[in-house]
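All protein chains but one are shown in place.
Chains here go by letter, A and B, matching the order in which they are written, and residues are numbered from 1 within each.
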Amino acid sequence: MFSFHATLAEPQHFSLLEKLLFAALVIASAGLFFQRFDPILRKILKSKNDPGFHLAPLGRRIWEFFSEVLLQSKVIAQRPLPGVAHAFVFWGFLAFALVTLNHAAVGLGVGFLDPTGQGFSGWFGRFYFYFAAAFALTCAVSIVGLFIRRFFVRPRWLGEKLSYESGFIAFLIFALMVTYLGAFFTTDASPTARALWWLHTLSLLIFLPLIPHTKHLHLVLSPVTVFLSRGEFSDIPPLANDDDFGLVAGQDLTKIVSLQAYSCVECGRCTEHCPANNTGKVLNPKEIILGLRSYLNDIGPATEEPLLGKYNSQEAVFQCTTCGACEFQCPVGIEHLPIIIGLRRGAVNTGAWEDDYGGKLFNQLERGSNALGISALERDKFIQKEAFPVFDGTQEYCLWLGCMGGYDPKGREIISAFARVMNHLGTSYGVLKKEKCTGDPVRRLGNDLVFQQLAEANLEILAQNNVKKIVAICPHCVRTIQEDWKAYGTPPEIEHHSEFMARFAHLLPQKPSDEKIVYHDPCYLGRYRNVYDEPRQLVQITGTLVEAPRNKERSFCCGAGGGLAFLGEESGERVSHVRAQELVATGATTVGTACPFCNTMFRDALAATDTPPQLLDIAQLIARNLPAHNSQ
Amino acid sequence: MSAIFVILEENGGHISRISWEALAAGTALAEQTSLPLHAVVIGSSTEALAAEAAAKQVAAVIRIEHALLNAYTPDGWTSALHQFLTANPATYVIFPHTYQVRDYAPALAARMNQVLIGDVTGIAAGPVFTRQLLQGRLNGSYKHASDGPCFVSVQAGAFRADALAVGSASVTTFAPTIEPSQIRTKPGAPFRASAQTVDLSSAPLIVSVGRGIKEADNLPLVQDLAAALGAELAASRPICDNGWLPMERQVGSSGQTVAPKLYLAVGISGAIQHLVGMKASQCIVAINKDPDAPIFEVADYGIVGDLFEVVPALTEAIKSAK
Partner (left out) sequence: MKIVVAIKQVPDRDAPVRIDASGKWIEESGLQFAMNEPDAYALEEALRLKEAQGGEVIVLSAGPERVGTTIREALAKGADRAIHITADDLGTRDALGVAKLIAEAIKPESPDLILTGLQSEDLGLGQTGVILAELLNLPHASLILHVEATGTGLKVKRELEAGWFQEIELPTPAVLTIQSGGNKLRYATLMGIKKAKTKEFRAVSAADLGQSSAPTVTLGQIALPSKQRSTQILSGSAKEAAAALVEKLKFEARII
């Protein structure tokens, strides 16, 4: 057992030479740190201001900082084992902050933690050294664990190349902890204590200048990044002025984008969950961020050099389904979607993106009313055939058909089923005589011109019809109407039909059965809207809920989002097939969806499996149990 | 003496079917107006064509012949007909509405300070000429309101050529004066898109097959049908996914977008991905055993039945109709 008859690991009697040497080393280390950190800081500050950025609401920012930074909630929740290890290292660092300050102060003969002292200061000193020791121990164990993972387990998303720099830093952290803990076993004036002090000091002073040009820059930046996030999930910024077309060149990089680019810790969680990257496509969200960082390093902000080309490829950027798994996962607050969509905006708003399918989609939506390029008269015919009431301002709800609900034969079945549910509930609703695509695909593909046209035209239609509440079967419509249209007006209240039905679940037929139904979380309902329980509640009154291995926040995309449903054949494996196989493997006899795009993607994908389960939207799952006389 | 002139075209060495239909339109107009009906053939060597025309019930056949009318050029045809119509005043000049007529008849009419009433689908008393507007969503009634000749072209199929009566008309020749310098365009020989590359987007007729065919071994069934029709073969995505047909034959959102005159969908249920690729077709025929298949929603004609019975029967019916 050691005791505090000596001032733990703090040799009090440094010679002047040692003090001078120490001071010189501190100055050198700090100088080197600032020499390297300063250009980064300048690049971030030289980037343009973020349009539409508000610090308010501050409360949410503080909470996110507390939860994600201090509590490490995301780090742990999404990768529990390495997450906890990381948290221990992080907390170790926090606990060490005071120790380290004291350590340096001691070197200059002005130490303030005095475990041998009397009264409170002595008590506190003793307490704190033991407190820090506990963290040092867990930190040391954790860093060894992380080292083993990186160098021996080698998960794919950490990249193919081993980062020796990371190994060296792990060694320094380990050394810091060991030299601290070792001091407990020495006496104050012993040469060992002196040696440990110097080793500890040197580890620290070597570590400091390594921070700015390694991924450990996140130690400094990511707390700021998390605090200064754009705000909401996939929050696409407004265009600042007439010369802003999105992320075209360095001059378009904003402070937040640059800050995020430098914050990346290269953990690869984004890549691990990216549907495009998992199916053999070029896109790697981590590389998008690192590409921007390299651009900033080599070229810098406020330049006219295109962002797409050497550092990031247009091909990769247009392979994104905007499922948002990357942004959701990112532990350091990087918002991938505004960046990827920003790069698309840059390419589309300037006409640099040339794609047969994309061009066709844009032309269709410039002229026509829907993304499928079908005559609006077909929608009229469907409404007539189903004898849907037309919205005239007297009904409570406007039932928004959307492109899929209005034109896709399968989507129409969902609308019809949901209409039956509303009839059963006695809800008053009507459909609009005319509606246009909400603009979701063009919004995600970065075509601000067509998106604005569609949003404004629709807002006008809704205002003319005095619509107050909308219910829609398509999570893409819901998202776009509620969030994206805000740039051009005030959209009415809107909810997804799963939320609507869940509110009235007690009035719907309760027929739980053994039928195993696997529910697929649509990205735009789950990650974008946080609706996970409502559809599950509905599934449970008609069958037995089965979960896919990747579910809720970690659900795997169907491949349709981000306008990709309209861009023709994908390269590599089809995302929909990968997900369909996963759903089939659950042994469920029914696949429940809550998005007409997921539905259409899975239709073919499930048919290609050996034992295709039936595919039904939650509205269809409910409607099938309705009494027959309601089926008009 | 004023007359009705019907300008006949050649196709494969004979008067084309649509030209006979134009002659039928001329006959109807002749009955209405009691004007003599004359048939006109144009070229560098028109004897055989003139003989064919003279075997119909017409008052006379005119051969407009010149060495420079060897191949069609708008300058040659416009000049020749302009000279002819100047020398032989016409009340009505009737054309078949072909690509060739669309290329020169408006210029010819303009040269005579007239406007062609094109793509006519019916002639009523008056005469009032009916033609489609807004891509078939409206019918418009046109009248000629001038002293000069009235130029009219008639749509394929609008008049029945099989009702033409036989006759034996006299044949005369008109020799226009044409200088080589007048012919400003140099036409090349007609060619087809290369057989190696499948260009569904320019195919006038398409037979498309879907999942209903069940196995690759059944494909010859639809191949025979396509051959009988002279159509290109296409498919929905699952067929191409399975490798039963090459990817370039895929119609739909991830394949090609087509707009043929005829799209015959066999065993295709009509998923939206497929519909968006073919909905612009002029005429859609669906054969499917499921009466609720969405393809019937967009089809002009549908047969609900087993494709393994219907397709061979259709192949036979087409062969015997040709």
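By our rule, contacts are C-beta pairs under 8 Å (C-beta built on N, C-alpha and C of every residue); 3 or more make two chains touch, one makes a residue touch a chain.
It should be emphasised that the depicted structure is a prediction, and the values quoted were computed from it without experimental measurement.
Enquirer: Among the chains present in the display, which ones are touched by the chain that isn't there?
Expert: Looking at the entire complex, the absent chain's contacts are A, B.
Enquirer: Give me the subunit A residues in contact with the hidden chain, please.
Expert: These residues touch the chain not displayed: 239, 242, 245, 348-351, 354, 356, 358-360, 362-363, 366-369, 375-377, 447-450.
Enquirer: Take the complete complex as the reference. Which residues in subunit B touch the chain that isn't displayed?
Expert: With respect to the unshown chain, the touching residues of subunit B are 74-75, 78, 98-99, 102-104, 106-107, 109-111, 113-119, 128, 131-146, 148, 156-158, 184-193, 201-205, 229, 261-262, 282-283, 285, 291, 296-297, 299-306, 309-310, 312-314, 316-318, 321-322.
Note that only the chains that are shown with their structure count from here on.
Enquirer: Subunit A to subunit B: how many Å between their CA centres?
Expert: Spacing between the chain centres: roughly 58 Å.
Enquirer: Tell me, which parts of subunit A touch subunit B in their complex?
Expert: Its residues touching subunit B are 357, 360, 372-374, 404, 407-411, 565-566, 568-569, 600, 603-604, 607-608.
Enquirer: Spell out the part of subunit B that touches subunit A in their complex, as residue ranges.
Expert: Its residues touching subunit A are 211, 237-238, 241, 247, 253-255, 257, 270-273, 275-276, 279, 294, 297.
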